[in-house]
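In what follows, a single structure is set out as C-alpha cells and then discussed.
Only one protein chain is missing; all other protein chains are in place.
Moving on, here comes subunit A:
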Amino acid sequence: MAPVRGDGMRGLAVFISDIRNCKSKEAEIKRINKELANIRSKFKGDKTLDGYQKKKYVCKLLFIFLLGHDIDFGHMEAVNLLSSNKYSEKQIGYLFISVLVNTNSDLIKLIIQSIKNDLQSRNPIHVNLALQCIANIGSQDMAEAFSNEIPKLLVSGDTMDVVKQSAALCLLRLFRTCPDIIPGGEWTSRIIHLLNDQHMGVVTAATSLIDALVKKNPEEYKGCVSLAVSRLSRIVTASYTDLQDYTYYFVPAPWLSVKLLRLLQNYNPPTEDPGVRGRLNECLETILNKAQEPPKSKKVQHSNAKNAVLFEAINLIIHNDSEPSLLVRACNQLGQFLSNRETNLRYLALESMCHLATSEFSHEAVKKHQEVVILSMKMEKDVSVRQQAVDLLYAMCDRSNAEEIVQEMLNYLETADYSIREEMVLKVAILAEKYATDYTWYVDVILNLIRIAGDYVSEEVWYRVIQIVINREEVQGYAAKTVFEALQAPACHENMVKVGGYILGEFGNLIAGDSRSAPMVQFKLLHSKYHLCSSMTRALLLSTYIKFINLFPEIRGTIQDVFRQHSNLRSADAELQQRASEYLQLSIVASTDVLATVLEEMPSFPERESSILAVLKKKKPGRVPENAEIRETKSPVPNSHNNAHSNAQTNHTSSANNANASSDLLGLSTPPASQSGTLIDVLGDIYSTANGNSNVVNNSKKFVFKNNGVLFENDLLQIGVKSEFRQNLGRLGLYYGNKTQTALQNFVPTLQWSAEDALKLNVQIKAVEPTLEAGAQIQQLLTAECIDHYLGAPSIVISFRVSGGAPQKITVNLPLTINKFFEPTEMNAESFFARWRNLGGEQQRAQRVFKAQQPLDLPGARNKLTGFGMQLLDSIDPNPDNMVCAGIIHTQAHKVGCLLRLEPNKQAQMFRLTIRSSLEAVTQEICDLLVDQF
C-alpha cells in the first residue's frame, strides 16, 4: 500500500486496522460500540475538541456507517466542520453530509448557510466543494436558496472552467428536483452556447444539462441542434491526437459524442435545415465507416468506447427512421456483432436490432439474421442474452416467418429457463394469433403451449383461445377434435382440462358422429379428470355437463347421477354443491325448449385487442419490444350467427356475488361490454369469498367492535376467540370445538397473510394437534405485532376431514383489524377542534353517508364506538346526538392520531361518518371498517 498524500489521520487508520483484525462479527460490533461510546463522550463532554479531532471522529463515524451500522449522532459536529477555515476539515464535513444527511434534515438551513459562504470564496476548490454538496443533496430548499447564484456561475465569463463544469451538473440536479429553477429568456441562448465552449470538459457537462432542458422545453432550446451537429462533426473528423486528453484509448471524446448523439434524439426530425441534416448524416456515415476500420488498439477499452459511439449513432439512426441506406448499414453492422466474441456486444446488438426490426426500412434486413438469432436463443450461455434473442425473434416476426419462429420458440420452450418461460408463452400466444392464416394452426400452437408449459400459461392465454374458437366457425370442429385427442394423454395439464371442458361443452356435438368420440366417451373422458382438478375447474366441468344434457339428451341419466352425487354434503365445496343441485333441478324441470334456449351456444365475443398483449406490457413496462405490425391486432372476426340471448351460466350464477366480475374473458384493461360472455371468470370471485352457506354463522364483521365471542360456527365446528391488545401488541386465543360425534382428522389451521403484509403486521401462530376428538375443544395461541399501518386483516384457513367424508375448508377473517391497536384518547373540546382543523387536508379526511340499520339505535352506536377502541368524547359536539371520538393507533413505526365524528339523521335514517387522521391509508381503512355498521 502506497503512502497517501494529503494529511493522514493516524487514529482513523488504527481504528480501521482494529476492525479488520477482529476475528468475529461479535468482536467487531464490540469494538465499534466501544468507539461509538468514546466518540459520543468526546462530542458531549470535551469542549476543547479541536478541528482535527472533530474531523477524525466524524471520519470514524462515516467509516462505521459504511460498514453498515446506523449512525444517529455527529451531524452537528459535521456541520461545524463546514465553517472551518481548514480545507481538510471542511472537506470531511461535506463528505459526511453528502453521505449521511437526508434532504429533510433539521440541519439543512445551517448547511445552506455554509454553502453560501463557500460559493463566495475566491478559491475555486472551495466553490466546487460547495457545488458538489448541492448536487449530492439536491433538495427543494437548496433549489430555492441557490436558484440565482448557480445559473450566474454557469454562464459568467469570470468563472473558471472547473467551476463551470460543476455548476452545470449542479444546476441539472436542482432542475430535476425543481424544474422551475431554470431562468428563461436570454439565459436560454447563453446556456445553449456552452456547446461552443473551448473547454471540452465544460461542453461535456453542459450537454447533460441541455439534454434535460430540451426534454422539458424542446421548442425553446431548438437552437442547440445545429451547434450540437457542428460539435459532433468536429469530433468525428478529428484525429485522435487532436483532442489530447479527451481522446480515450484512440477514440476522440467518446463521452461527449454519445451525449451529443443523445441530445439529437430529442427531436424528430432533428432539423428542417437541409444543410444541418446533411452534415449530421455525414457524421453518422463516418461513424459507421470507422466501425469497419481495423482497431487501433487491442484493448477492450478501445473497442468499448468506439462501439459505445457506434451504438448511440445507430440509436439516432433508428430514432430518425428516415434514411433507408443508413438503417440497412446499421443492421448489417449489428449483424456482424451477433457473432462477435464479446458477450456484451452480442447482447447489445440483439437489443438494438429489436428496434431496427420495427422500422419498415430495415425490417427485411433484420430478417436475414434469423438463423443466427435462433441459434443465440438456443446456445447462448447467459440467460440475459437468450432473453434478448427471444425479444428480437418476437420483434422480427411477420407473416412470412411466423410459422418457423413460433415453432422454434415452442421447441426451445421445452428446455427454456424458468425465469423467461411465462413471458415466452405470452409472446408465442400473441404471434400465433396475430399471424394465423389458418386457425387450425393457431389452435395447435396454443394446445402445444399448454402441453409443454402448462404451468406458465396464464388465464388470459386460455381465455383467448376460447374467444377465438367461439368467434370462428370454421375452426370449431377442428378444435373439438384436437382437444378431445389432447385430453386422452394420461397426464394432461389442468389448463388443458379447462380448455377441453369448455370447447367440448360448446362444440362437442361436432365430433359426436364419430363413435370414437361419441357423447358418452366425451363425458367419461372429461369426468375421469374431474377428481384431479381444483374446485374452479370442477365448477367449469359441471357447466360443461349441463351443456351436454342439452347437446346429448341420450346421456342425461348418467350426468344427472353425477349431479346428484355432488349436490349433497359429500361435495365439500359450497359452490360445487349449489351448482350441482341447481343444474340437476334445471335438467329435471325444464322442458327441452327451455333447456335449449338457456344453454344455447355462446354468442360471439366483441372484437378487441388481445388482452395477452396487455399482460406482456404490464410484465415489462417500457421494455416490450414492439412487434412490427402489432398495432393492427384486432382479431377475431365475429362470425355470422350472433345470438343475443343471454347465457345460462350468467343467469345461474347470479346467486353468487358476481357484481365485480370485471376480470373477464374479454380483456384486462377494458371493462366488459355486456354481462353476457362472462362465463369462466365469475368463478374466480366465488372462490375468493368462500362461505355462502345458510347454516353457517360467520361473525367476523362484528368483531371490529369486540374482542371475545363466537367467531364462526357451522354444523361441524365452532370457533371462539378471546383477545387482548396493548400498544402495538396483541394476543389471541382461538378455541376450536368439534360439534360432531367423530374425530376431525388432518385438522390444520393455516394463516393467510401475505409476506408483504406480514412486514406490517407480524402474526405468529402456534401449531395444534392434527386430530380434534369428538366433542373436544382445543386452543390455539396467536401473537400479533403491528409494525406499520396496514389494510384488511389476516384470515385463517382451517382444513380438516370428517372421518369418512370429504375434506373441508373454512376461511375465517381474524379480528385483527387495525383498530385493535387503538388507544382511546381523552381531550377537551378546544384541543379536539384544533386537531380536527389541522387534519383538514384532502388526504387526511374521509367522509361517507350511509343508511342506518333499522331501527336507528343511538345507544347501540355509542357502545359500538367504544368497542371500536376509540375514546367517546361527550359534550364536545354542540349537537348531543352527534358522537365524536379520538384515539391513537400504535404501530412500531409510528403513532397515528385519529378523530371521528358520527352524525345521525333521524328523519332520513342515515348516518354521516367523518374520519380524520394524519395518514390517508389509515383514514380510508377506518372509514371502510365502520361504514354500514350502525
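Please note the rule applied: a contact is a pair of C-beta atoms (placed from the backbone, for glycine too) under 8 Å apart; a residue touches a chain by one contact, two chains touch by 3 or more; residues count from 1.
The definition used in the following text is that contacts and distances are computed from a predicted model.
Undergrad: The complex has one chain missing from view, so what does its UniProt entry call it, picking from "Histidine-containing phosphotransfer protein", "Response regulatory domain-containing protein", "AP complex subunit sigma" or "Mediator of RNA polymerase II transcription subunit 21"?
TA: UniProt protein name of the non-displayed chain: "AP complex subunit sigma".
Undergrad: From the listed residues A:S384, A:S528, A:T750 or A:S831, report the one that touches the chain absent from this view.
TA: Touching the chain that is not displayed is residue A:S384.
Undergrad: Taking the entire complex into account, which one of A:L95, A:I191, A:A402 or A:V443 touches the absent chain?
TA: Looking across A:L95, A:I191, A:A402 or A:V443, the contact with the absent chain belongs to A:L95.
Undergrad: Return the single residue from A:L61, A:V127, A:I150 or A:L169 that touches the missing chain.
TA: The missing chain is touched by A:L169.
Undergrad: Would you indicate which residue among A:G201, A:G737, A:G805 or A:P824 is in contact with the undisplayed chain?
TA: Final answer for the missing-chain contact: A:G201.
Undergrad: Touching the hidden chain in the full complex, which residues of subunit A are there? Just list them.
TA: Those residues of subunit A that touch the unshown chain are 1-2, 4-7, 13, 16, 20, 52, 59, 62-63, 66, 68, 70, 86-88, 91-92, 95, 98-99, 102-103, 125, 128, 131-132, 135-136, 138, 162, 165-166, 169-170, 172-173, 200-201, 204-205, 208, 245-246, 248, 253-256, 258, 262, 301, 304-305, 307-308, 311-312, 343-344, 346-348, 381-382, 384-385, 387, 621-623.
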